[in-house]
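Shown here is a partial selection of chains from the complex, left in place.
Should a chain be cited, it is by its letter among A and B, assigned in written order, with residues numbered from 1 in that chain.
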Amino acid sequence: MQVTSTIHADIKTPVSISPVSVKTGVVADTHDMSLRIYQTPVQHLPEDLYVPPQAFAIWLEQFAGPLDFLLYLVKKNNVDLTQMPILPITEQYLAYISELDTEHFELAGDYLLMASTLIAIKTELLLPKPQTPTDERDPKAELIERLEAYAQIKGASQRLDNLVRLERDVFLAMVSMPNQDIMSAELPSYSPNLLIDSLFKMQLQPDYHMQTHTIKVDAVPLADRIASISRQLSTNGARSFYQLLDKSQGKIGVVVSFVAVLELMKRQLVGVASTEGEVEVEVDNQLSQLTLQWLA
Amino acid sequence: MTTVDKAKQDSNKQSNNKQETTSRHIEALLHASEAPLTANAIKKHLSLSSQELQQALEVLQERLSNGVLSLNETASGYRLQVTDSYSALIQRVFPQRQERLSQALLETLSVIAYKQPVTRSDIEYVRGVTLSSNILRQLFDKGWIMEDGYKDTLGRPALLHTTAQFLDAFGLTHLNELPPMPDMAAIRAKS
């Protein structure tokens, strides 16, 4: 098990890393792959150190993905990218990935996809070549092409990061507005519902793909309707569609509200309340008689 | 001019230069700070005595008088503010500046209101995006939030709370009148 011992020497110790830093990708920031415990590089780890799968997942999160990881393996083997030896790299890749615990499927997905690609290439290389040349692309060449394209973007991203950046290298001046403005600003008073709606919006941003449904330069923003309807239903349990409307928004408001309800139903946050065993909503039934309920 | 006078003048000049430099450092900090800066904070960050601070602040005030800003001392510290005489101009050009609260500002305010006391990174964790200094600055400017105390972790980050002015602006008399917070975890799990 030569490979496994290499893994152990490479893996981070199960140091406590706050979920915040993992989530925001601070860990993934470290470009060099040396071991670090609290920012301090560590040169040697005991050979027989037990590394729990969670720690391996954290270690893997230092990579921006399977391509980044493959690049690392290629560099580690000190070979030219175009001469990438598929067989040993595939073995190493799979050995690492097998350490991944099933709990980390989310992380593993992209890595497993890459593993299957590698296995496919490996199989192809081991099988005797057919006499008649096929039209199909050489999967190994394709993988190398992708690796090159990825390496180029990774390099470009480092150059981008080296530019003088606002709010890291230079700072905007922040000043307060005149007192008189603040005095007149005391007049508008805000509804506490704005706060709750903002939290709903934070969680329930409509799909980016749904932005086409926003009607007429945001006369009634879909996100606002989704937030407001969610708030009303979650506080009251159930309400009729008519009750959910904001009368001041007119016809467009009805349309946007309906789209909002559909979006919430798609997310299984809202359901149609069936009264008296009547499940079907008749087509010619008034929309306003539709009763909706909060499911979350 | 006697030699003594000359020496005195030179030393005055040097001390003026130093005050000038210090006043610029203070100005830069005031432009960069999210919250108003207390005299103590400025003294600590720039290693100044009370007297040095006072002198540098005077130099700063003098220099600012050529432009549109003034040094303003509030209950929670010093900040730079556009002079009142430009208020009409600003309101004419940016009439909607006051009423509209951006989604990012409301989200930040909600997190502070419901989870207080919170640190900056608590807010970033809940919202999943980095917090722009400008938003915190706006909340401090409106007087809706304040710093009070420190969290006992690495870097001792300041703890943020809402203020009485926040309650006023939202028509509340007590924090327990805030509308109940929705079950965020349930929503997140479903969507």
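Just so it is clear, a contact is a pair of C-beta atoms (placed from the backbone, for glycine too) under 8 Å apart; a residue touches a chain by one contact, two chains touch by 3 or more.
Just so it is clear, the structure is predicted and the values come from calculations on it, not from any experiment.
Chain composition of the whole assembly in this file works out to A x1, B x2.
Keep in mind that, in the parts below, only the chains that are shown with their structure count from here on.
Each chain gets a centre from the mean of its Cα atoms; for subunit A and subunit B, those two points are 33 Å apart. Subunit B meets subunit A in the complex at residues 31-34, 69, 72, 79-87, 90-91, 97-99, 101, 103, 106-107, 109-110, 113-114, 121, 124-125, 127-128, 130, 132-134, 137, 141-143, 168-172, 177-184, 186-188, 190-191.
Partner subunit B is touched in their complex by these residues of subunit A: 19-20, 23-24, 167, 171-182, 184-186, 188-204, 230-231, 234-235, 267-269, 295-296.
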